[in-house]
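Note that this complex is displayed minus one protein chain, with the remaining chains in position.
Presenting chain A:
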Amino acid sequence: MAADVHKKKGWEVPNGSLAPGDGQHAERAESPTPGLAQGTEPGAGQEGAMFVHTRSYEDLTSPEEGGAAARSPPEGPGEPPAPPQPSSMEQISKDFSELSTQLTGRALGEEGPLEAAPAAARRDSLLPAKEDEDVTMDAWRLRRKHVFVLSEAGKPVYSRYGSEEALSSTMGVMMALVAWSPLPGSPVVFVRRSPLVLVAVARTRQSEQEIAHELLYIYYQILSLLTWTQLNHIFQQKQNYDLRRLLAGSERITDNLLDLMAHDPSFLMGAVRCLPLAASVRDAVSTSLQQAKAKSLVFSILLSGNQLVSLVRKKDQFLHPIDLHLLFNLISSSSSFREGEAWTPICLPKFNSSGFFHAHISYLEQEMDLCLLLVSTDREDFFTVSDCKRRFQERLRRRGVQHALQDALRTPFYSVAQVGIPDLRHFIYKSKSSGLFTSPEIEAPYVREEEKERLLGLYQYLHSRAHNSSRPLKNIYFTGPRENLLAWVTSAFELYICYSPLGTKAGAISAVNKLMKWIRREEERLFILTPQTY
């Protein structure tokens, strides 16, 4: 069941090449304005995109092609129609001063759930290990977000906390709940992707839409292990099949995905973050990767932590950010890749949910956090692909970029201080056409884990308001007791900034302007502007 990209005819990339038509590249403005066409914003690729275009998470919640969704979860209507964009800084200022949406922490009920959340997070660390957890205890109930996966016949498939056996009666109750439609505003979210039902019981401030989005990631995670075809085949044969048998050993991967989604903005943004790297070094790495090719290779990916260093793809084949996130998660969920060379079947569900690729996974050097992922169509090709790795390393050596690469790995994140805006604490900037985003390290005052989660929670909140399916917002200005935030969503980019609670709105607007100029100046280092193909 190899995912044979050579033979695949039905597969299309409707938005695969999102680079704007000729001529537009010349107009990479010094200081970007909101009037920028998609493809000219900072971070947009100069020679086409690496990824299948995704419209943030609406893409996730839209119905699956091929009937994967018997009943789809809460759906976004897609991209809100982009109103005519203003084109000058005066216009931006005007826009923000007449902000349609100004939110305050108080109005948001920040004193309530926001305060409760960190306490719950602290409790998490004191809670017992998964298997030992007594599901009748209060501690189990106090978890911030429970996630369950069950089959439509009500058989448990996965539970984030506590063993599935202990929960089988809970699963039964949940099946009863599936029969109802969940009440609006209830903390229980269901996503039904036949033959599976995914359920989250959350005490976070995420919107239902966002929780559904996370559940879909879990669904895709399961597909990546089994393929959609196999999953359906199994349940067609036997409705009450116990899927845990086939998923054995993967609980850690799913657990890790849920943890990662609570910490890493990549999932929220539906985009990929690049390791900051001098363009010349990145180009040398990409060229080395490109030259170490083999017939069966479709994607060669070099990553560090959860950041992309380089990605080379077969011509006309595009990776979806969700698939890349699943690969990132697989790698970060297991220390077993640290040594040796792993070879594993993996389905990239957004690319092709019916077949397996085979991925060669290895770290370049043990002390270096640099993982090479070579995705092949041929199960039998281990030794050929392994030789690609050897050739890649040889080329890297010959080009003498190893030291520069090592240096870059020593500082995998940049400080917000580099931007030179005193009140600016943190930001997330996403280029929509490249599917890449950039964000500095989270620094003081967000030092403790729960503080970091709280900041991400604020971004999640703004993101969900900006992408609300019934009332999407373009500009959001949020004032809270501990920080102010500003969100700005255009057809070309999304920007979320967090700054001091003492800062003013005028200050924030000028910060946005400065920040966009800085990102434009640094875009070569922060993004991959010239993606390569074999």
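Operating definition for what follows: a residue touches a chain if its C-beta (ideal position, glycine included) is under 8 Å from a C-beta of that chain, and two chains touch if they have at least 3 such contacts; residues count from 1.
In the analysis below, contacts and distances are computed from a predicted model.
A.B. asks: Among "Late endosomal/lysosomal adaptor and MAPK and MTOR activator 5", "small monomeric GTPase", "Ribonuclease P/MRP protein subunit POP5" or "DNA-directed RNA polymerase RpoA/D/Rpb3-type domain-containing protein", go ahead and choose the protein name stored in UniProt for the chain not displayed.
C.D. replies: Choosing among "Late endosomal/lysosomal adaptor and MAPK and MTOR activator 5", "small monomeric GTPase", "Ribonuclease P/MRP protein subunit POP5" or "DNA-directed RNA polymerase RpoA/D/Rpb3-type domain-containing protein", the correct UniProt name is "small monomeric GTPase".
A.B. asks: Touching the left-out chain: which of A:38, A:250 or A:433?
C.D. replies: A:250
A.B. asks: From the listed residues A:51, A:148, A:318 or A:337, report the one that touches the chain absent from this view.
C.D. replies: Among A:51, A:148, A:318 or A:337, only A:337 touches the chain that is not shown.
A.B. asks: Which of these, A:212, A:225, A:301 or A:492, touches the one chain of the complex that we don't see?
C.D. replies: Per the contact definition at the top, the residue touching the missing chain is A:225.
A.B. asks: Tell me where the left-out chain touches chain A, residue by residue.
C.D. replies: These residues of chain A touch the chain that is not shown: 225-226, 245-250, 252, 330, 334-337, 339-345, 358-359, 361, 379-380, 382, 386.
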